[in-house]
Structures are given as structure tokens and as C-alpha cells.
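The complex is shown incomplete by one protein chain, all other protein chains being positioned as in the whole.
Entry: chain A
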Amino acid sequence: MLEFTAPLFLSLQKATGLNFSPFFDEYDFGRLMTGLQTSLLLIVCVLVLSLVVGLLGAAAQRSRSRLLRFLVAAYIAVFRNTPPVVQLLFFYFGLGAFTPQIDMGGWYEPMISAFGWAVIALGIFGGSYNVEIFRAGIEAVPKTTSEATEALGFTPLQTFIHVTLPLALRFSLPSLASNLISLAKTTSIAYVIAVPEMTYALSGVWNDRLNVGEMMTLLFVYYIAVVAIIGAVMGQLERRLAVPGLGK
């Protein structure tokens, strides 16, 4: 890939002085690729974990147990009203200091890496928003559907799994899309615990090469592309799953 882009960007630098070093310098290209891989992997892991947490939380909110419902409400209140950066630092430094170390044959490594803590902290943070979104989706399912399933002899659990949940997921798709997008953008704060994602990788490049403007442009383009991809996937999902006669 580098042999195709290098002449182009070298001549660009010669002509205009714009220094897009990751496209002609091998070392910077390596940093860019690491950043890209880490960032995409981080986004995927965080989004999946936040969806799992959101679904579990929404299920727990419907339980009979008062304590469970209270715990979910407390979880939402705490994670939505404290800064995500401090949450991340709290998880990584506060809890990370007490996780066991693994003997790697001569040196010790913490059991959960910075990447792992970033996934956990951001996943739990994003999940607190998803719980509310799924709950709203479940509440939006018309009462008549559960009456109909009751008439057909479904148990409450069967009703929930086969009727309420599939409809609720469809209702929550639009707000879910915007939350997942903002969560994907929030993964850039994994910078504070030195996870080598895109922002961190490119800040390394601009610290060495002093090409802040060019790398910043690259970052903006990258995040706009990520947002566009998530938006497109969610839009596609919404169209594919649309039930005729429900919603707009």
C-alpha cells in the first residue's frame, strides 16, 4: 500500500508543504495501522458490551425484585452523572491496582490490560444509556399485542421473547443508533490510559513530526467515516427489520 501512496504524498509535500507522513514513512504508516486496528476493535468491543449491558439492565428493570430495580436505577444514575474520563481513570488506576498480576516468565503483567479496562469502563458507561433506550422501546410496544398473545395461550416469558422484545428492539433502533454513534466517538478518551487507538497513535505522529494540522484533518476524516458507517449500518438494519403497519 505504501509504494502506491508514497510518491503521491511525497510530491504533495514538495508542492504544498503538507506533511502526511503516515502515507510515505514506514514507521508512521505502522503507527497509523496499529491505531486503526486498535480503534476499530475498541469500538466494536465497546458497542457490543454496551448492548449486552443495556439488554441485561432493561430485563432487570422489569423484574419483580425491588432491590434489583433499585440497583439498576442506581447504576444508571451514577454512570450517567459522572464524567466518563474519571470513570475510566477510576477503573484503570483505582481498580486496576488491585487486580492480580500474571507471571509472564520473568516479568509481570496485569490481568486486564489498558485496552481491557477501556472496553469495560466505556461499555458500562454506554450501557447505562442503552438500558433507558431499551426500556423506552419495551414501553412503546402496544398493550394489545400482549392481550393477543394471552388469548393465544402464550406464557408471559414466551410473550416477552417472541413478541415484546422483537418489537421493542425495532422501536429503540433510532435512538440506539445515535447513542452508539456517540459512544463510538467517546472511545477516543481511551487516550488518557494510553490505549494506542487512533487519537493516541496520531498524537504520537504529530509530536514527532510537528504536523498537527494534517494529522488533525486525518482524525476528523476518520471519525466522520466511522460515524457514517455506523449510521449506514443502523439505517440498513432499520429498513430490513421494518414491520409493515407499525411506526412511520
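As a working rule, a contact is a pair of C-beta atoms (placed from the backbone, for glycine too) under 8 Å apart; a residue touches a chain by one contact, two chains touch by 3 or more; residues count from 1.
Everything that follows uses one rule, which is that contacts and distances are computed from a predicted model.
*Asks:* When one chain of this assembly is omitted, its UniProt record names it as which of these: "Amino acid ABC transporter membrane protein 2, PAAT family", "Lipoprotein", "Hydrogenase maturation factor" or "dihydrouracil dehydrogenase (NAD(+))"?
*Replies:* According to UniProt, the chain not displayed is called "Amino acid ABC transporter membrane protein 2, PAAT family".
*Asks:* In the whole complex, not just what's shown, which of A:L36, A:A59, A:V192 or A:M234 touches the removed chain?
*Replies:* Once the missing chain is taken into account, the touching residue is A:V192.
*Asks:* One chain isn't shown here. Among A:L41, A:A148 or A:M216, which residue touches it?
*Replies:* Of the candidates A:L41, A:A148 or A:M216, A:M216 is in touch with the missing chain.
*Asks:* Among A:A73, A:M111, A:L152 or A:V233, exactly one should touch the missing chain; which is it?
*Replies:* Per the contact definition at the top, the residue touching the missing chain is A:A73.
*Asks:* Could I get the residues of chain A that touch the absent chain, sorted low to high?
*Replies:* Chain A touches the chain not shown through residues 69-70, 73-74, 77-78, 80-87, 89-90, 93-95, 97, 181, 185-189, 191-192, 199, 203, 206, 212-213, 216, 219-220, 223-224, 227-228.
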